[in-house]
Each structure stands twice: as C-alpha cells, then as structure tokens.
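Reviewing the structure listed below.
Here the complex is missing one protein chain, while the rest keep their positions.
In order of appearance the chains are A and B, and numbering begins at 1 in each one.
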Amino acid sequence: MITLNHYLVLAAILFSISLVGILRRKNLLMLFFATEIALNAVNIALAAFSKFYHDLTGQLFAFFIIAIAASEVAVGLGLLIIWYKRTGNIDLDTLQSMNG
Amino acid sequence: MEKYLYITLFAPLVGSLFAAMFGMKPKKLFVGIVASLLLFISFISAVILLVHVASTDEVVKAQLFDWITVGSLNIPFGFVADPVSTVMMVTVTLVSMLVHIYSIGYMEHDEGFNRFFSYLSAFVFSMLVLVMSDNFAGLFIGWEGVGLCSWLLIGFWYHKPDLSRDQNPSISPAWAANEAFIMNRIADLGMLIGLFIIYWHIGSLQYDVVFSHVNLFDISIITMMGIFLFIGAMGKSAQFPLHTWLADAMEGPTPVSALIHAATMVTAGVYLVVRSFPIYSQIPEIGLWIATLGAFVAVFAASMALVNTDLKRIIAYSTLSQLGYMFVAAGLGAYWVALFHLMTHAFFKALLFLGAGNVMHAMDDELNIFKMGGLYKVMKWTAAMMIIASLALAGIYPFAGFFSKDKILEVAFDSHHYILWFMLWVGAGMTAFYSFRLIMLVFFGEERYKKYGFHPHEAPWYMLAAMAPLALLAIVAGFFEHSFEEFVTTLLPEYHFHMEGITKVALIGLTTLIALSGIGLAVYKYSKGGFSEKWKENPIYKLLYNQYYIPQLYDKLFAQPYRELSQIAWKELDLRLVDATVDFIAGIIYATGFKSRVVQSGNLSKMLRWMVIGLLILLVLVVLYSPVR
Partner (left out) sequence: MYETIAFYLFAALTIVMFTITVMSRNALYAMTSLAAGMIFISAFFFLLDADFLGVVQIIVYSGAVMAVYAFAMIFMDTLRDVKEKNPSKKIVFFLSGMVALLLVIILLTPLISEKVQALYPFSDEVGNAEAVGIVLFTKYLVPFEVAAIMLLVAMIAGIILASKRMDESITLKIDQEIEEELQKGKR
C-alpha cells in the first residue's frame, strides 16, 4: 500500500536531485532545468497531500506553481538570451558584476 | 488688577525681544528708547499694583497656565502681588528703568548697544519672574534666568583677553562670567535639594501650601529645608565662602554692576530668606547662624574695601558688606528690616555705581582711584550725587541708610547678640571710612589725572537726570520707614523692640559717632595726602589687598586639583578606557565586515551554496525541535 510518506519521500529525493543540479552546474540553462525539477518535486508533494487529506487546495496550489514556473521560464529565458548575445557564453562564473 | 500684573511682568520681555531683533545690527538709538519706555510702563503698572495692594489689603493673584502637571506634581505658572513682592517689583522696575535710561548714554559708543539692551531687559523679566512667582518652581526659574543674564552681562565684553591675576584681579570678563556662573551653580544645587526636600515632605511647591503646612513637620526636616534654601541664597547673594564672584563680576559694564550686582539680583538671596520666613521662624538656631555669617561677611568684605584701589571693586565689596547686614536682620527674625534695607540699599548703591560709571567715562575706563583726584572741579553733579550716596551708605542722618542700617544694629543689640552688634558697629565705621576714602581720592585732593594725560568731562544731562531720582530716594526713602513697616508687616511678622528709649538713643548716637569718625578719619587723612607708603609693606595691608588670598586659595584648593583630575580623566579614563573600548568595537565590526566581504562575491553558484547551507541548518533545527514529537 502506497501512503503519503512514500510520495513525500519521493518528492524529497527529487528535490535533492535538483539541489545537486543547482549546486553543481555552472551552465545557466542547466540551472533552469534544475529549478524545474525542484518545482515538480513540490508539485508531487502537494498533489499527494491533496489526495490523502481529501482536499483540493493542494492541487490548486500546484496549478499556481505551474503558472509561476511558466512565467519564470518566459522572463528567465529572455534574460538568458540577452546575456548570451552580449557575452557569448552562459557560464555562471562570468556573472560577477555584483562583486562586493 | 491682573492686567497690571501681566503688564509689569511682560513689558520687559517685549523690550528684550524687540532689542534682540536688532541684536546683530549696528547701534540703533530707538532700541534703547523703546526698551526704556517699556520698562517705564512696567514701573507704572507696578506702582499701580503697589497702591492697590496697599490701599485694599487685597493680594492680587494670577495664573497664566498649568505649567507642569505630572502625576501628583502640579505646578501652575502663577504670579502673586502681595506686599513683599510689590515692594520688590517697584524697586526692581524703578532701578531698572533708571539704569536703562542711563545706559543709553553709557553704552553710546559700544558696538553691542542693541544686544546690551536685550540682555538687560531679559534680566529684568527674569528678576520679575523671581519675585512675582507664587511658587518655588517659578522662583527657581527666575533664579536661573537672572543667573543666565548675569553671565551674559558680566561677559558682555567677552573678546577681552585673559590677563594674569597681578595685572587684573578678575583675569577677564569671560573668566569672571564663568566664575560667577559656576559659583552660582554650586549654590543652586543646594537650593534644588532644598526644593526637593520641600516637595518630598509637603507635596507642593506653592508658597501658601508650603507655608501653611511647614509647622506640621519635625524640626530636623525644617532645619534641612532652611539650610539648603540658604545655601542657594548664599550663592546668589555672594556670602562667604561663595563671595569671590561678586567682586570679579565688576568686569561687566557699569550699569550692569549697578543693576544686577548691587541693586537687584544679589538681593534675591535676601528675598528668598524673607519670603520663606515661615520656615526660618521655626528654626531660630539656623537664623542665628545666618546672622553670624552675615555679620562676619559685613566686616570681612568691608575690610577688603579699606585698601582696594579699584573704583568698582570697592563698591562691590561694600555691596557684599551690606548684604551681610541684610542677612543679620533676616536671620534674627526682623524680616521687614531686611527688606527695608534691601530697598534703600538698592537706591543708594545703584546711585553709587552709576556715579562710578560717570567717573569711568570721564577717565576713559580707568579704575585706579590713585590715578584720579580733584575731579570735583569738572564733575560737580556727579560728585554731589556720589557724596549723597556715600553718606547714605555710611548711615548719616537724614539719609536713607541711616534708618535701615541703624535698625539692623538695633535689632542685633535688642536680641542680646552683643557680639554681632559689635561686629556690625565696627563694620559701620569701616563702611564710612572706605566710602569717604573713595570720595576723597576721586573727587578731591591733588589732580593726579593730569599726570596720566586724562581729560575728564561731565556726563550728559540725561545720564545725570537718570541718577537724580535715585539721589532723591537716597535722601528721602528713610522717612517712609513707618508706612513701609505697616505695609509689609501685613504679610511678614512684626518685630517687637524691647529697648528703653534711652538705650535706643545711645545706640543711635554710638553708631552715628563711629560713622562720623570714620568719615572724619578718611577726610583728614586723605586731604593731607593719604597714608604713607610704609603701610603697603604691612602684612595686614597685603592680606587685605589680596582679598585674604582667598581667590588664590580656591585656585590651589579647587581649580588646580580639579584640573589635574580632569587631565587624568581625559588622558587615562577617556582616551584609554572609553575611547579605546569604542574604537575596539568599531574595529571588530570593521574587521568582520572586511573579512566577510568575500561572501558577497557576486558568484551565483557560491551564493546558492550558502543558501543550501542555510537550508541545511534550518532542517537540522526542524529535526531537533520538531513539534510533532
């Protein structure tokens, strides 16, 4: 029998995978992929809550997260393209103009 | 009647503010005229109040607004015109008005003409607050106000440089002003403590409440109140050991000396003791102590005046001495006598100072009386008025001083304090001697000023006119003794003499005798060319000339150790401890910031790593403090 905890542990594992990506990759595009994974992990958790509590709120939150992810991709990729056109690469280490 | 109360009080304030508007401008004659006119208005309404209070026996009260209302503390900004305060109001406004008019001439060529009138009127306002307030808090505000104005006016020529004590005994106007201010602060602390004791025990600072409840308390508490209030009075009235500032205050312009340091402000201490008579009449031992101190100061100050060569300082010492007389009367319970002497003294002492101002003007601000002499020929009117004032000061019939000063001696004899009487009697002789020594050296004898190249001239008519009313009062004020007594004893306690008529006459005779012999000695000796130079080698002469070495003693005893202490506190405590601590903390913060600056590398990857570390810490905390378990 699959319980809520199974889903939550799965979400945790996926989230950690995304963390590895976030920490490891220096390619900005890959960073975006990793963040998508994190959002999806959360979505699974929310849908699982929804199911096991018999409450639609979880699913609705997941919808809003999808909406936010969509906008983030639109704006983020726009910025990414500008950056690429300007510098010719999308390496994180070249992004250091905010150096303190 | 309240209207007149407010006019009396606020007309000088308006004058002060008006003059202040032109404070930084060059001299404007109308500023002095307007200020004098407003003082005249104030004087007239004070007289109206006096007449009203005298004729109806009604006490005029006015409450402007609630000033401090905190918890159970309620101090209204209230004023009262009773016999004591109206007498003070009339005296203050009259002398102030005349001094204002006089100053128009005296300060004629001074750059700070407008500023001077602003300060002077502000002083009158503060003094009126002091005497008119119906509670101790208001009195204290006025008390501090006159202290501030006194500071401003003593240091009026603040730009003069500091000289050594040998060249100028009061060093510089700025120094003298600070000395006066600091001395008064010391005394004011005592007065504040007195006010705190009163409030602590009685729960109010209103005169009527305090005085109606004061006899309910233990004698030791009343004694504390009396002692601490008197410490305040000692500072303002320059009683020993806080007396040194008064002589140094002569650095201010002469009208200031006349108004503040002779006629009005210094008598505030006497006024305080007179006003607080319900407290002091409960504690005659303290009263006796006050009287003893007063008698001591009367002789002590007069002795210093005997040998001094500075025109204004001699008169300043005589003021000190006369204040001592007033405290004798107040201490022995003859409050109305003290108040009477206060009033007559205000008239003739102001006159004396204004005369000295004329002489100074004529002599280009020279103060050494040994450089003068024979001025009578060029300054007849001034000389005549100063002789009148000196006769009044010496206590010769029928001048004002005779009535008031003689009364004090009678009080001392009548209350069986023969030693006090003797001291005052000796003091009276000294007073007569130094007054006429001054007159002889300045106005008669050899015309020494010619040697020094001075060209003296008589003062303008309006300055003399301003002095004339004072001269008149110095002559006739004494004859109002009985009506004055009747008037003020409606509030103050009466003093009953037990003496036989013959003793009284004998006393008057004795006093007049010593006064006349003092005058005679001075006239005789100085018409013959004065004492020989040998006297100057005498140790007593040196002691007196150097003011008993008290300024030097204070310098050694207080000023220098304090300076040393401040040096230590600055170099050791402040620089090494306080500053070092602050610098250390600042250094830590700076170093931390410098070290942790690398965190802000701008590298997203590193930032994300820090974020994850934070997340990890939060998760650990969740595990450790999980609410589920």
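We adopt the following convention: a contact is a pair of C-beta atoms (placed from the backbone, for glycine too) under 8 Å apart; a residue touches a chain by one contact, two chains touch by 3 or more.
Only a predicted model underlies this, so the values are computations on that prediction, with no experimental measurement involved.
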Query: Out of B:Ile540, B:Val578 or B:Ile613, which touches the unshown chain?
result: B:Ile613
Field: subunit A, residues in touch with the chain not shown (by the definition above)
entry: 1-2, 4-21, 23-27, 29-30, 32-34, 36-37, 40, 43-44, 47-48, 50-57, 59-60, 62-64, 66-75, 77-82, 84-86, 90-91, 93
- request: Name every residue on subunit B in touch with the hidden partner chain.
  value: 609, 612-613, 615-616, 619-620, 622-623, 626, 628-629
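By definition in this document, only the chains that are shown with their structure count from here on.
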- line: Distance in whole angstrom between the CA centres of subunit A and subunit B is 84
- line: Contacts from subunit A onto subunit B in the complex sit at residues 19, 22-23, 26, 31, 92-93, 95-100
- prompt: Which of the residues in subunit B come into contact with subunit A in the complex?
  reply: 597-605, 608-609, 612
